[in-house]
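Accompanying notes for the structure given below.
Of the protein chains in this complex, one is absent; all others appear in place.
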Amino acid sequence: MNVSSTEGLFAKLAAHNSLDKLNAALDAGEAVLPPSSLYAYAAIDAGFPFVDFTPSTGARLPALEELAIERGVPHAGSDGKTGETLVKTALAPMFLSRNLRVRSWAGLNLLGGGDGLSLSEPNRAAAKLESKARSLDEALGYETDHPVHIDYLEDMGQWKTAWNHISFEGFMGTSMKMQFTWEGCDSALAAPLVIDLARLTSLAHSSGKSGALPELAFFFKDPAGTEEHRLSHQFHQLVTWAGQLTKRA
Amino acid sequence: MNVSSTEGLFAKLAAHNSLDKLNAALDAGEAVLPPSSLYAYAAIDAGFPFVDFTPSTGARLPALEELAIERGVPHAGSDGKTGETLVKTALAPMFLSRNLRVRSWAGLNLLGGGDGLSLSEPNRAAAKLESKARSLDEALGYETDHPVHIDYLEDMGQWKTAWNHISFEGFMGTSMKMQFTWEGCDSALAAPLVIDLARLTSLAHSSGKSGALPELAFFFKDPAGTEEHRLSHQFHQLVTWAGQLTKRA
Amino acid sequence: MNVSSTEGLFAKLAAHNSLDKLNAALDAGEAVLPPSSLYAYAAIDAGFPFVDFTPSTGARLPALEELAIERGVPHAGSDGKTGETLVKTALAPMFLSRNLRVRSWAGLNLLGGGDGLSLSEPNRAAAKLESKARSLDEALGYETDHPVHIDYLEDMGQWKTAWNHISFEGFMGTSMKMQFTWEGCDSALAAPLVIDLARLTSLAHSSGKSGALPELAFFFKDPAGTEEHRLSHQFHQLVTWAGQLTKRA
Partner (left out) sequence: MNVSSTEGLFAKLAAHNSLDKLNAALDAGEAVLPPSSLYAYAAIDAGFPFVDFTPSTGARLPALEELAIERGVPHAGSDGKTGETLVKTALAPMFLSRNLRVRSWAGLNLLGGGDGLSLSEPNRAAAKLESKARSLDEALGYETDHPVHIDYLEDMGQWKTAWNHISFEGFMGTSMKMQFTWEGCDSALAAPLVIDLARLTSLAHSSGKSGALPELAFFFKDPAGTEEHRLSHQFHQLVTWAGQLTKRA
């Protein structure tokens, strides 16, 4: 379970595209993997499921998917959906189903703690923001203007406050607005997801699943193996899938 | 389509319980129905579908359900879900599926216009507030503290701003908060729903449906014939049902 | 220092208008004073300054003012300005000085604790709301639409959250909005004011002041002896007055 700080963006390399190429590069001592992917490699190679709760690269490389299938090991990720994005993916389907076109969706995240400090480095923030941005576009099904900022405020400690401003268009072009603030304790929001992910990947493993688990999309901002971001759809998939695992086990 | 101002609460009477009793009372000249129900009676009796976009009594009486079945006429209601309750029923499933227990959910609605003015009468507001309250309890599956206020502010005109404050409990009892404001133009939010309801009840009628249509719950704060308030479930039901109607027609 | 729960509104009686009449009524065993005023009488009569940190009647009766002057004792009140009204009286002068006319100013206060519980009784809330309403009208210099609600939410504990929605008019009638939320711990906001009031009334007493002290308006929602509600003006008065006291003492 990778719950370390977010890594900076890591370049895409040819060595990532197949297990053979990756092994050759590693044998040659080339620095082709970021730490999160080295850990993922080690865990999967040793026969353990791997979960990436951060937006770091982790197991999301074709070469590591190959390894996971080969070893019969499941993995899941990326980037735990605990606050602003959780709300976004609960609200976006509302706008969609009522045909209220979202014109812009802007957000500011204020947080302290170690996570906030590490995200005050622009390269690490870039990885996080890319993950956040994708989920809204994919949930809505169209691109919208959606700037997002992250600020480290030391005095916030473990707490995070996000403000979102949504401008949307209704009947006959009427412009309307919604705003929300979310004041959450990141650790208290993440901990139960981490526990459930440990249980569910372990159950998937013992049920013979391997490779990426798209049915765990409910937990992630940027789910591997699926473009489904709508929260209630993800929950329905999770419950259905988990029910079947239980029966089989 | 009843889009008149909200009526005050009307007493429940024995004459409402069957069509025979109701007809007897009406024949005797007794004032046993509020205006919305007289209109509903007239419409249904004349073979036209009836939709109540307000929280008024309308067709929601056993005697009128009997009449609707007899005449082969569908009806739907009550109380168009256009703003605060729309958001509530999109967000409540998020808290439920993440096991974040809602401790309290308080709201203040500010609105002008004719609707705002009529709701500044306490008896009419009571009807509206009862309809609003039920939807949250039923969406969450448990009772929570949820005071709601409505204030008429002349200067708001056709616009409505609602603030909601949600206090919820996470892992190990951690208390967290969410707030939202919704700034909507009531007419622009209601108009497309009214049009869709006209089309859908007409289609249902020509497909041979009669009596209350719970599959139209998506449109209402207090849907007739169902306790399903979760917005995405309502939308799924609507789309499935409408697809089948289309095929049959 | 009266920091007990807010009393309900108490009727105005002829016995309140002079010390003679009051003493006669009390001697006759008539219940002409609420508890807060009995305490105020006792304190002042015994030669001690009295401060009312609540909106209860306390020392604000002509008869008790007479007693205070006679005994050479100062008193101050009413209703500590710790949250929503503090912000209102800081912001209202901004709108005034920029000639931005306030069309409406609506608020909802959510609070728990003993104070919240006692204010869930309508008669006690009425006393509080009257005190809150006056301060805005007097700070703006004109009447505006300003409904205010107080809700007791058990789960808020000692904390209070207030939302205010301000609609104002600018150049050529342009309608604009401001909203704020204030999340404060009532005890932590009140305690230092209570300490400062104890020090300042004691200092005023030893400097020979008696009767109501309008220069302490800075601390109160409904200051005795003045209609000055603008926060920065109140602060300037306080600092000037306190500086003179110190020199004289």
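Letters A, B and C mark the chains in the order given here, with residues in each chain numbered from 1 onward.
We take it that a contact is a pair of C-beta atoms (placed from the backbone, for glycine too) under 8 Å apart; a residue touches a chain by one contact, two chains touch by 3 or more.
Quick caveat: nothing in here was measured; it's all calculated off a predicted structure.
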{"item": "Neighbouring shown chains of the undisplayed chain, as defined at the top", "value": "A, C"}
{"item": "Touching residue (missing chain; options A:5, A:18 or A:179)", "value": "A:179"}
{"item": "Per the touch definition above, residue among A:9, A:69, A:126 or A:156 touching the missing chain", "value": "A:156"}
{"item": "Hidden partner chain, touching residue among A:33, A:68, A:87 or A:110", "value": "A:110"}
{"item": "Which of A:147, A:208 or A:243 contacts the chain that the document leaves out", "value": "A:147"}
{"item": "Missing-chain contacts mapped onto chain C", "value": "86-87, 90-91, 93-94, 97-99, 170-172, 174, 176-185, 188-189, 191-192, 218, 230-233, 235"}
{"item": "Contacts of chain A with the absent chain, listed as residue ranges", "value": "103-104, 106, 108, 110, 145, 147, 149, 151, 153-156, 161, 163, 165, 167, 175, 177, 179, 181, 183"}
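In this section, only the chains that are shown with their structure count from here on.
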{"item": "Innermost chain by mean C-alpha position", "value": "B"}
{"item": "Approximate Å spacing (C-alpha centroids) for the pair chain B, chain C", "value": "43"}
{"item": "Computed distance of Cα centres, chain B from chain A, in Å", "value": "37"}
{"item": "Separation of mean Cα positions, chain C and chain A [Å, integer]", "value": "51"}
{"item": "Residue numbers of chain A (touch at least two other chains)", "value": "181"}
